[in-house]
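All protein chains but one are shown in place.
By letter and in written order, the chains are A, B and C; residue numbering begins at 1 in each of them.
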Amino acid sequence: MELSKAVNSSTTIKKEKKYSPLRELLKNWKKQKNALWASLFILLLITVAIIGPFIAPYDPYKPDYNAMLQGPGIDHIAGTDEYGRDIFSRLLFGARISLTVSFLSVFLGAIGGTILGLLSGYFGGWLDRLIMRSSDVMFAFPDILLAIAIVAILGPGLTNVVIAVSIFSIPSFARLVRSSTLEAKETVFVEAAKSMGASHFRIMFQHILPETLGSLIVFISMRIGTAILAASSLSFLGLGASPETPDWGAMLSLGRDYLGTSTHVVMMPGIAIFLTVLAFNIVGDGLRDVLDPKTKNE
Amino acid sequence: MEKLLQVEKLETQFTKDKQKIKILHGVNFHIHQGEVLGLVGESGSGKSITSLSIMKLFKGTSGEINSGRILFNGDEDLINKSETEMRKIRGKQIAMIFQEPMTSLNPVMKIGEQLLEPIRLHLGLEEKKAKEHAVSILKKVGIPRAEEIMNEFPHQLSGGMRQRIMIAMAISCNPQLLIADEPSTALDVTIQAQILDLMKQLQQKEKMSVLLITHDLGVVAEMCERVVVMYAGRVVEEADVFDLFESPKHPYTKGLIASVPKLGQKKEKLDSIKGNVPNPSELPKGCKFAPRCNDVMPICYEQEPPELNLENARSCSCWLYKEERGGIRV
Amino acid sequence: MLKSYRAKGFFRKGLLTVLQYIIKRIFEMIPILFIVSILIFFFTHLIPGDPARLVAGKDATFEEVATIREELGLDKPIWEQYVTYMGNLFQGDLGTSLKTGLPIMDMFVDRFMPSIYLTLFSMVWALVIGLLIGTLSAVFKNKWPDYLGMVSAVSGISLPGFWLGLILIQIFSVQLGWFPTGGADGWKSYVLPSLTLGAGIMSMLARFTRSSLLETLKADFIRTGRAKGLKESIVIPKHALRNSLIPVVTIAGLQFGFLLGGSVVVETVFSFPGMGRLLIDSISFRDYPVIQAELLLFSIEFIMVNLVVDILYSYLNPKIRYTA
Partner (left out) sequence: MSKTLLKVTGLKKSFSIPAGMFEKKKLLKAVHDVSFMIPEGKTFSLVGESGCGKSTTGRLISRLIEPGDGEIWLDGEEISQKKEAQLKGMRKKVQMIFQDPYASLNPRMKVRDIVAEPLTIHTNLSRAERYKQVSEILEVVGLSDYHANRYAHEFSGGQRQRIGIARALIMKPKLIIADEPVSALDVSIQAQILNLLKELQAEFDLTYLFISHDLSVVEHISDHIGVMYLGTIVESGPKEVIFSNPQHPYTKALLSSIPIPDPKLRRERIILQGDLPSPVNPPAGCRFHTRCPVAMDICKGTEPPVKPGETAGHFVSCHLVE
């Protein structure tokens, strides 16, 4: 009698919650305080990028020669530029440009790189050598220089910036995915799947790709930061967005002549770029802690 | 015989995600001068943590000693020693060998450099003398071409050789106590035999005390004079090696010995211990072994058994041996 | 006596394998350089616009343009142009600028060294400070030096270089007047550009050093060192740092490319008379012989740096040094 009671009390101490990877992820994500704030900031940016045109107080293209180079104030919270255009409105529009350009170019690069890296790592042999040697050649050009070269050929413009940035992203993604594919390929559970007679397709997509996702997501988030910096550098150099576009880099480029007199013209877009890139980097760091098993338990 | 090391009510805990997890729950045992003591247990029993606690090697981990005493050489309590004082003991009076010979040596330093470190530090020998000493130690642990090996890197040597180097490093300053944490587990059987043989010889020649930590009952039977069995961060049984294998007292020890396949034993079915090794953060109430025990009694689920002294200087923590609880077999 | 000879023999063997390794790497570089040169050559020819027309000017007649085209050898098939170009290249002739009509070699002479100094200064301070911050952060993990170091590092990689440059100019040149706003005369003019250019790399190296060192500190041999009774002030530099430098060196090499690219932006911000600014000027003028020569030079530089890194890596890692 006493015994069975004791047994019951010891085996039913607690009814643990059922494990689910998503819940685990959310639980760990909440522990990443900085990353949580940074991801909220990014969500806000995305919202702004979508609804920006509706909430912008002024037309970002319309010059106002009565209000040139005004400092931040009640009428213009971020001041105005040399044509009297409202900087805050331009920043809102710029968020849409920056996010579109960086998301598009990183996703294009990520998709291309992932496919190449997966094939290269999984099949090895001549395919691997071909893909890796080509990426070696690409790596012979420093990142931004490659983008500059591509834009030099294609001509300036935002579309070409997207193409340039995605092309220079491909080899990095390919290498990343290849190395985690090689790692995953050596795992015993992949061997187990092979021993069961699983097809290449099943092994690649059921067993290997999920293994690479963690580091891929981390890299994507870091890469978006890089892409924003690269795109704005190109615009700054006059190789990206045309000067009248409310692109953050282009705004900075125009504003530099007024740096001495109206600092805000340069400060505002600079802060926007800095905070956005910072947010993506912090989110990347947080994701690394959550997703990358190597740095877990730190 | 005099006691070289006395561990009393040692409690050690780790912190994970701001939660404190106790790994050792009051560990008691002692080692005599010149004795080989086996510390046996399965994964999670806390045997390795016990050795790290003795050395206070917690830097870089969240481990800390909560309470207890670790008396070394009579009345020196290691727990009260500062880090500086501990450094003078580590490698000099108490030395340690680890399980993984492949990763326990620094891959970018020559063997000689690594071997000379403790010799210079603790013995204060000048360059030439230190080198001579190092070479003589290498020869002592059976390393051929000792002078050449001094200039080689770890990755040029086999696992067995690296473990010999680790042993050489450990005995280079004539320690009173050698803690060997699974020294032969990662090695092949024939190499394991070499290493165990070497350790036995050195122990007898140098009159060191050895604390041998292992999960392998075969190694224990072969090497040790006395044995301490650990389960879930506690010592459950302590006895002379012959007594322990002849008549194990604790149901866990009994189960452990019975579940090992033995050469020449014709048995269709092995005796096994039911259930699983418990996770240190989810221990049951009362006796930690109760859910897996064949002789479990109601009290086992309620209260932890005290450590009971039995005849032949052995002890056992089990309610079976408390007479007023109806314990029957002694 | 015999013993010491043997030991020396071993050392020589190590040296020999390093030499072998270098030769092997140089051989591997050749096809890559070759392909890179082809790519650059053909891609620069894809740049829209007629160079002959550019040289001749807007008002030139059709005949004039044709003559110039012939002079420049642009009427020949592109393969032939490439062979001629490579032939000239091996004789040290990089071609002539369309814009200035000067030999490109002469244009590079004045600009090459300032750019090299700029990248080297940036790399050196970034390495020193990056390693220092990374090491301190790892040693004082989760204490204030770590937080401070890592906050500045993550900010450093998020700062747009051109913006940082502009702000530095505003503060230190315009307001305080400590340094010139541009040019390349004397060490003072290198300070702000190097600071700007190195900030990103410094931050990356600091982050990487930290994580690499933390990883190494978890290794078994660190515990062995502590069990020997070694002080932390020996364990960390002698045992841990040496091991964690191996991956840091690789990363530093890759980041050098980032520096070369970044120099284009920074030179533009600081009106620095170097290779990077020349590139941007040439692009806006479509001065494709210059673009071509620049790209080739940059990629050779980058490949060379990676070679040096590989050699350094093989030196730091005895596993490579002693296995062949």
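Basically, a contact is a pair of C-beta atoms (placed from the backbone, for glycine too) under 8 Å apart; a residue touches a chain by one contact, two chains touch by 3 or more.
The structure presented is a predicted model; accordingly, all values stated were derived computationally and were not measured.
Annotation: of B:204, B:259, B:281 or B:294, B:259 touches the absent chain (contact as defined above). Of the candidate positions B:13, B:192 or B:317, contact with the hidden chain is made by B:192.
With the whole complex as reference, residues 18-19, 21, 187-189, 191-199, 202, 206-207, 210-211 of chain A touch the missing chain.
Panel shows chain B; residues 42-43, 158, 160-161, 188-194, 196-197, 215-224, 241-242, 245, 255-257, 259-265, 267-274, 276-277, 279, 292 of it touch the chain omitted from the view.
One rule holds in what follows: only the chains that are shown with their structure count from here on.
Chain centres here are means of the Cα atoms, and by that rule the chain farthest away from chain C is B.
Distance between chain A and chain C, defined via averaged C-alpha coordinates, is recorded as 24 Å.
Averaging Cα coordinates per chain places chain A and chain B 50 Å apart. We define each chain's centre as the mean of its Cα atoms; on that basis chain B and chain C are separated by 52 Å.
Chain C meets chain A in the complex at residues 32-33, 35-36, 39-40, 43-44, 46-48, 154-155, 157-163, 166-167, 169-170, 174, 211, 214-215, 256-262, 264-265, 268-269, 279-280, 283-284, 291, 295, 298-299, 302-303. In the complex of the two chains, the chain C residues touching chain B come out as 3, 6-7, 10-11, 217-232, 234, 238-239, 242-243, 246, 316-319, 322-323.
By the touch rule above, chain B contacts chain C in their complex via residues 55, 57, 59-60, 87-92, 95-96, 98, 100, 103-109, 117-118, 121-122, 147-148, 151-153, 155-156, 166, 169.
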